[in-house]
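Here is the structure we will look at.
Entry: subunit A
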Amino acid sequence: MTHFPYLFAAYAVVWLGLFGYLLRLGRRSRELEEELRDLRRQLGR
Partner candidate 1 sequence: MRGALAIFRKDMSIEWRTREGLSSVLVLGLLLLVVLTVAYDAPPEAAPALVPSVLWATFLFTGLLGVQRGFLLERENDCLSGLLVSPIDPAAIYLGKLAANVALLAVMQLVVVPLVGLFLHLDLMPVLPGLLVVLALGNLGFAALATLFAAISVRVRAREVMLPLLLLPLLVPLLIGTVSATRSVLAGGLTLASDALGVLACFDVIFAVAGWLLFAYVVRD
Partner candidate 2 sequence: MRRVFPAVTCVTMLAALYLIFMVVPTEQQMGIVQRIFYFHVSSAWMAFLGFFLVAGASAVYLWNGSRGADRLAEAAAEVGVLFCSLVLVTGPIWARPIWGVWWTWDPRLTMTVILWAIYASYLMLRAFGGEDEAVQRYAAVLGIIGVLDIPIIMVSVRLLRGMHPAVIARNEGGSGLVDPWMRIALVVSAVALILVGSWLMQLRVRASRLAEEMAALRRETEARQGEVA
C-alpha cells in the first residue's frame, strides 16, 4: 500500500532531467571553449 516507487520515480525524473541538461550544457560550453582556443591560436600565428 505504500506508494514508494512512485515517489522515487518522480524525484528520479527530476534529477535526471536537471542533471542531463546541466551535463549537456557543460559539454557544449567546454567544446566551444576548446575550439575557440584553437581558432585563436591559428589566427594569432
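Regarding selection, all candidates are chains of the complex that A comes from, given by their letters.
Here is the rule we go by: a residue touches a chain if its C-beta (ideal position, glycine included) is under 8 Å from a C-beta of that chain, and two chains touch if they have at least 3 such contacts; residues count from 1.
Just so it is clear, the structure is predicted and the values come from calculations on it, not from any experiment.
*Asks:* Which candidate touches subunit A in this complex: 1 or 2?
*Replies:* 2
*Asks:* Contact residues on subunit A for candidate 2 in the complex?
*Replies:* Within the complex, subunit A touches candidate 2 at residues 1-4, 6-7, 9-11, 13-14, 17-18, 21-22, 25-26, 28-29, 32-33, 35-36, 39-40, 42-43.
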